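Questions regarding the structure given below will be posed in turn.
All protein chains of the complex are present and in place, except for one that has been dropped.
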């Protein structure tokens, strides 16, 4: 089985880190193909960055489809471009936020999300509502750690994340913690041991969900909102994305 | 007062039609600047088309901001790119779906939306939920009229829309009708008279809302989700969109 | 265009203040007619006061309709009598709470309401739910300033309101503030500058919404809940209000 | 124990009918005092009629309080004036809509409401939401029987109500039926037998709830929204209602 | 009238206490039959204990039905086995959590629940949602008093419960308090006086609700989810529970 993991930002070191996280949990027969777009933002921190990550992301999805992958993972916690990717793929597509939330709901009665920046909180609150997790999700919290600081060994990013988890356990009475960023995968086992409850990362959760969907032969429904794009002409820079029959 | 109306698709005839609709209700001192992106889909019918309309749309918003407009209208009923546009603008930004829904809620206790294609229904249902209108909105209905058919005088598009409105009145007990497409502005007065209830178009609704916000000196909040994009580097095709300090 | 602004309490100085606020934002061609009932409470602070403000309010609405006004504003933040006023009017009717909430939703992802007395909070929470704003509205807060103290220059009303706004920004992470009282209109620009986010007053918001509805030729739906009252006999003191054919 | 049952309309024959219904289920020691206001509409059919029934209703509540009754019932299915009555009473106050809904929730997993006129449906839908019964209540249905026709033995009111119940059972899969009008109390046993499921009338349900609350010594909370009205001056016709210290 | 009160745990001293509480509010003609199962947990503290209380509980319900009781009360605040008991009974069945919640909603605009252990909170939050009380219920709070400690005069259980109520009043702005445990009935009048708001116990609330339902001749609907169990064979230990035709 081959799974495409698209890091929607253009920071290759983060793609590698995400790819390594994905491979660390992949089943024996699963090949993880971790890529990032050539075009777009170096990190995704808010609604504006999201926009410019999606065309490149869809380009990678299209390549994956052409190459016959068995499933796709969108490795940005905003689940950027998820609905569009589903219209463009026949293989299943899973976002890491939805992966983390569905997974958390299976091992805990409630959870809080700890993400990076306050500016990302409203978008995540919107996703929580969209996915029907408003009751289970106690609160979306920001540790005010910039995405790329997670890459920097000299930052105190981890200390700040741990402080925010401690507050979620104390104040929100959360039964589990969801780490709301693609760069946090390697922290989960330590944090889980430290806090004595499940700490969930979306990338590894998504790998197992996509492996499962693919094994079951399930594909995205093409009835309704995820129907294939209608053939039409795109003008200018986006001409090459024009949907064909 | 100058209001920028961005038709996010690249069909100039539709931009003209939208601009004319906007001008037909603009206050004496309001100048309507109707534009469309140079890049992107000729019509927006589903999640995939949405993606490729937003970069061009944001380019137009940026030009409008640079030119000092007093407000922006996004003239696609999916409210494509609305959150991102708000991060990029200081003037207020209103989408035509939210404009129509908020307006409908002021003149009726309930309403149904009549849009073009079934594939657009789930995206609109998501917006209805996001805007808090799930109780007021009885149902989102598709008349199965393609967007560009509304431009074609020989199509039976209008007959099909009227049939769907009749069903909304009868089956949904809707007290008002929202027309869920940017190309339907000129139909509202006739349909309203025919069916004896408010029939609401998002473009004209948005013009009055933006005029109002601008007159009140209200600007989009920059605290939280709509904070200005953080300065960073965008790679490749999108380099020119990189947020500056 | 002529807009009737009904202050549902009988304190003329507050009517003047509300009228002045409305005029300060009215479009050039808009005439604001600010009135209050002859009968009823001097201020509206809770469910009981609400009841006795509505007959007088409807009397003013009826006069306005007879005089051919283009729209009505109910200038009490409880939106007292709004549904009834809609059955009695052909011109659109907007309450200042709903005006403020819909306006806030266009410029911010979330907001908190700061009102006067704790006893008014449950009624506002009910309105928030009725209008579908439960997700956007973080919290309804009371500053414990009595309505008429807002009229008194020697009270420390403004200091208390500012303290409550500061708490809303800090504790609720609100992106905007709605002032939950008709007597606070003149505070908004200063508070908005002080706190660096939109501070919204319902009276001025309502003026722009009614101007917009009237300009669009939209009238309250008479299909369903807002149908004109059925003709019947009212006994005793209310005989003069009996609906006629 | 003495319970005041206020029919908020001024039709004495309906008051008698309601009083008889209440007495038919009252416990041995319970005295039912059925009254109606001297002032106001002869029947309540929509938001406008509601307004003019409440001052008279509160006058009756005040008399009841002065006379030391143990509880109050508001016998209009719109629960007109319920919140205000609670601020004015120390004894518990129950509306017949809420009584019917809470009772239905104890004997069935879901129910539909069958009321008189379509114009009353939106108000009842609002109550259903306010009381938290949106999941349990499948649908609010109108049989298009005017309130006073229920008084007329020659009308086919009952046949129409039965037809609507049949539709609720078939189409809504309702497990119980709530009769949404104060004049339907005598129909419930027959209809219950005919349709083989609970058919619930609000008046008799309210009698048992108020008897229970009074027996438990429970009174309306005076902390928050139902605090006693603040002393102040009411102008004109309503001077006699001015709250005293 | 005879009402069966089933304490679903096997601690006879608690059954006596519950029975005494029930009798203290029962109407003159009401006989309270307080029982507990012979089989099952000595107290119910969480989901696991719940399971083993229900077979015995249903055995008591069946005996009650055979003996012709007029109604049943399930006296565990988790409303353990309520849906199953309704399928097995013709007389009405009321749980003490739902009884307390419906009763609270009639005398206050909002309330908080104070229960014993934190582990019970998620189950109660689920019930709150199921019963539609999510808006009215501000918070479910645990005082961390074990169930059986309420039986022990030397414990400081009552002091801890009072401290938690004080927090609910202060932090949650609750207008009433629901005591979330079957052993707290004798505390309500004192606490209600101390805190100046309604403090509600589920056992006594349920007695009055069941008396009311029985007096009205209302029985659980047998259409839909509460239909009598289909006849079939139960294997092993549970053979004696096999539903018969």
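Chains: A, B, C, D and E, in written order; residue numbering restarts at 1 for each.
The definition used in the following text is that a residue touches a chain if its C-beta (ideal position, glycine included) is under 8 Å from a C-beta of that chain, and two chains touch if they have at least 3 such contacts.
Given the structure is predicted, the values throughout are model-derived calculations rather than measurements.
Peer 1: Quick one: jot down which shown chains the absent chain touches.
Peer 2: A, B, D, E
Peer 1: Using the document's definition of touch, tell me which of A:63, A:139 or A:219 contacts the absent chain.
Peer 2: Selected residue, touching the omitted chain: A:219.
Peer 1: With the full complex in mind, choose from A:108, A:161 or A:235 the residue touching the hidden chain.
Peer 2: Answering carefully, the residue with contact to the hidden chain is A:108.
Peer 1: In the complete complex, which positions of chain D touch the hidden chain?
Peer 2: Against the left-out chain, chain D lists 109-110, 135, 173, 175.
Peer 1: If the missing chain were put back, which residues of chain E would it touch?
Peer 2: 10, 37-43, 45-52, 54-56, 58, 81, 83-84, 86-88, 118-123, 126, 129-130, 146, 224-227, 229-230, 232-238, 241-243
Peer 1: Suppose we count only contacts with the excluded chain; which residues of chain A make the list?
Peer 2: With respect to the unshown chain, the touching residues of chain A are 25, 27-29, 92, 94, 98, 102-103, 105-110, 131-136, 169, 173, 175-176, 189, 196-198, 200, 204-205, 208-209, 211-213, 215-226.
Definition applied: only the chains that are shown with their structure count from here on.
Peer 1: Considering only chains that satisfy the touch condition with chain A, which of them also satisfy it with chain C?
Peer 2: B, E
Peer 1: When you take the mean of every protein CA atom shown, which chain's own CA mean is nearest to it?
Peer 2: Answer for the innermost chain: C.
Peer 1: Once you find the CA centre of chain B and the CA centre of chain C, what distance in Å lies between them?
Peer 2: About 28 Å, centre to centre.
Peer 1: Quick check on chain E: which residues sit in contact with 2+ other chains?
Peer 2: Answer for chain E, listing residues that touch two or more other chains: 109-110, 135, 173, 175.
Peer 1: So with touch defined the way it is at the top, what topology do the chains form here? Options are line, ring, star, complete, other.
Peer 2: other
Peer 1: Let me make sure I understand the interfaces: which chain pairs count as touching?
Peer 2: Every pair of chains in contact is listed here: A-B, A-C, A-E, B-C, B-D, C-D, C-E, D-E.
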